[in-house]
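Have a look at this one.
We show some of the complex, not the whole, and keep each chain where it was.
Letters A and B mark the chains in the order given here, with residues in each chain numbered from 1 onward.
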Amino acid sequence: MAWRRGKLTAILLIFEVVFIVLFGILVVYDDQANATATQNSLTPAQGGADADNNVLRAYYPMFQDVHVMMFIGFGFLMTFLKKYGFGSVGFNFLVAAFVLQWATLMSGFLHLHHGKIVVDITTLLTSDFAAAAVLISMGAVLGKVSHIQLIIMAFVEIIFFSINEWVGLTFFKAVDVGGSMFVHAFGAYFGLAVARVLYREDMVGHSKEGSNYHSDIFAMIGTVFLWLFWPSFNAALAPGDDQHRAVINTYFSLAACAVVTFAISSAVEKDGKVNMVHVQNATLAGGVAIGTSADMMVHPWGALLIGSIAAVLSVVGYSYITPFMADKLKIHDTCGVNNLHGMPGVLAGIIGAIVAAVASPAQYGNSVYQIFPARAPIENSTELATIQAAFPAIEAGNGRSAGLQAGFQMAALIVSVLVALVTGALTGLLLRLPIWDQPEKDSMYEDEDYWEIPEEEAVDMNGSLEGVGHKKPDSRARTESDTNNEQDTKV
Amino acid sequence: MAWRRGKLTAILLIFEVVFIVLFGILVVYDDQANATATQNSLTPAQGGADADNNVLRAYYPMFQDVHVMMFIGFGFLMTFLKKYGFGSVGFNFLVAAFVLQWATLMSGFLHLHHGKIVVDITTLLTSDFAAAAVLISMGAVLGKVSHIQLIIMAFVEIIFFSINEWVGLTFFKAVDVGGSMFVHAFGAYFGLAVARVLYREDMVGHSKEGSNYHSDIFAMIGTVFLWLFWPSFNAALAPGDDQHRAVINTYFSLAACAVVTFAISSAVEKDGKVNMVHVQNATLAGGVAIGTSADMMVHPWGALLIGSIAAVLSVVGYSYITPFMADKLKIHDTCGVNNLHGMPGVLAGIIGAIVAAVASPAQYGNSVYQIFPARAPIENSTELATIQAAFPAIEAGNGRSAGLQAGFQMAALIVSVLVALVTGALTGLLLRLPIWDQPEKDSMYEDEDYWEIPEEEAVDMNGSLEGVGHKKPDSRARTESDTNNEQDTKV
């Protein structure tokens, strides 16, 4: 495989050089992080910034939670594959680090200020959110594509992800505080479309596609950190009481989701046992399902209900829909992202639309115009003046009714799913080019071809099995003596 | 075991439906999280809330630390059992998620505002604290009870936990900033009483009750996160300088505790080796032992001393008291919670009483009335007026002397331990009902009966051993071919 040597290196270095050049031309610090800004050389009394209240402080704890979700959460969640642990946590790391830079640029292109991309802590946070979309897509194709394909997919996906989100937020003025439509549903259906196009029969029922006892425990590190920090994911960008509410709603949705996951898992499994796949994944569906409505007035009971429904949907998905999709629709979904991000993301969008349809100023006060900016009265109207007298932070909107806002929420959901499917399919076609080195059957779900594997492993994992003739060795011989062993013991 | 299928599902779903109904009737957002509250539709200048200073921001970082402690900390700490890793981290997850909801209700019943349970970030935090009590109790019975028994135990324990804490705080006006008496000692002695009642001889010296190399490293994930975030646990609910002091005291107590744990472990073990059990557990005893007095003026040297004593107590407990209790008192304590939470919790209560006995306004200033509210002068007294002139946050108290406060501290400690023992024993009797499916000897300390175990495991963990005839296979056959393999290779 000497071919790969140059290829991965070249692709990554070319991208990195382009990133550095584009950053050099375009990216500047926000005034809150820029020593040159006059405000940072004056006291507050003189109109300077208050160093003790730099915007960094408001966002940093939740930013770090989200950061942990991306790299520990997604990275370890995927280590459940027994022979693909390096690839799971390692390629997750590579892809996410790549996206942090590329998403800063792509999102920046769409939000230029005087021709520059201005970065502050919220930029870092939204780049992490963008990484989530790609990592979700990666879950659909995990173990079935090369690292090069992952990088190409990440590059292309971020383009469409950024545009779709920008259209949804700017033109539809749909709201989605936790990114359930724009991140989770988009990432899932993009990845599933890629998986559909890349489908080969030998991907399904593969002997190496499975977990072992310790790989399942490693995966729980990812699960639990995702579950714990999901309130930060859903609340990080909301202000004041909206943020507080988003934390409460997500916390309760996830608590109910975890309990109901165990209930339903035990109901659908043989002998009433609990399935680790469900615990690793379906417990998180409550975080997705409440994402769009997390800052809305769903009330704590509503959060519990949403989390409970998400758990049922997700467990049923893992047990019945994933096998159906693999068998009948030729969509093989390694991590079951349809069940954790896809269907719960769609559910989130629908719930968001329903809650938007019943949101009234009577219940929300002026917050209704903060949560749904398009519902604020139009510019220069007397209604707007009245509202701004009490709450100057409200900006002019489109004067939408609750029902109209709900319609735009549904439109944004549908468009997100469709754009994801179409652009994902196109990306899948691109990824089928032989140049990207898609792995053959023997190299799937396995680190062997991509990673230097510790030598001892060849003995630890297979040596004893060889000795008793259970199956042929998985690991390739690394030394002459290993090779001899293999030959000696093959049955 | 088809019986279990319906049972776990039914129990969890019934509870969840009840939770949703009760939440619907009773639980409302605090004004700080409620869009309907007028304050959130006005600027601060008009009497509105300052969105940048929502109470969420003050508590959230420490809340998340505590959240990590409950689910990663306790969950992974218990994965030391080599065949019960799924149950440890998985049932910890289930039980804690269950308690977050139930404790919100139970605590809310005792603190109704106009007939409603008002939730904000501090509610989430105190529900996490309540989860700690149950997870500690779970440590005493780990591997010996069914998941159904754990849920029933959690349900009953939270009732008594909440009432005991409420009595201690409201009537005794005892203080316990880190919950060492009300959470740690209560949880430990409740669990030990349950363990005593459930005791069977076959629970002791069980071949599966032990760790292996990697399960011990997984457990260290739990240990280290508990150790790191314990300052947040002890300080999260304290204000201003009290909180700052609680962080410093807990940090130093834990640092000394870790060092002394290694010293004493090496002293009591054969050949001067260090015992992982001690490192995983006794290193944390310093966090418990300083819990009650964490916000008091124990001084940094006092914190080091308290942590050091806790380490000695805890290591000695693991080496001598746990075996004694199992042999002589028929109390088998799987995780040694008596050594980590029980005795250090009692120590914490005693230290708290001693420090309370010497706390004077000369040393504490007006903080003495903030830390010990019952020591504030009684309503309408001139003493109170003088204090409130300087520090309006002080509310009327009971005019207690330092000695009287110390007496109430001791009373709260004794009552907590007694209530825990009695209600734990009663709960144990309840859990002995056959309906809850307590596992038989062969199913103890093992995931087999409760979890779908990855198929390969049957080969990885036992296959090769079968081949050389060491012991009979632990994993049940999952497929026909597996069954054949087993038969083929049995010697």
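To be clear about the criterion, contacts are C-beta pairs under 8 Å (C-beta built on N, C-alpha and C of every residue); 3 or more make two chains touch, one makes a residue touch a chain.
Remember, it's a predicted structure, so these values are computed and weren't measured experimentally.
K.L.:
With 2 identical chains placed here, how many copies of the sequence make up the full complex in this file?
P.N.:
3
Here is the rule we use: only the chains that are shown with their structure count from here on.
K.L.:
Chain A to chain B: how many Å between their CA centres?
P.N.:
32
K.L.:
Please give the residue numbers of chain A that touch chain B in the complex, ascending.
P.N.:
Answer in residue numbers: 53, 58, 61-62, 65, 82, 210-217, 220-221, 224-225, 227-229, 232, 239-245, 247-248, 251-252, 254-256, 258-260, 262-264, 266-267, 269-277, 279, 283, 297, 299-301, 304-305, 308, 363-368, 371, 390-393, 461, 464-465, 467-468, 470.
K.L.:
Would you tell me which residues of chain B are touching chain A in their complex?
P.N.:
1-9, 12-13, 15-16, 19-21, 23-24, 27-38, 40-43, 46, 48-49, 51-52, 54-57, 60-61, 64, 67-68, 71-72, 75-76, 79, 85-86, 89-90, 93-94, 97-98, 100-101, 119-121, 123-124, 147, 214, 218, 221, 449-457, 459-461, 463-464, 466-468, 485, 489
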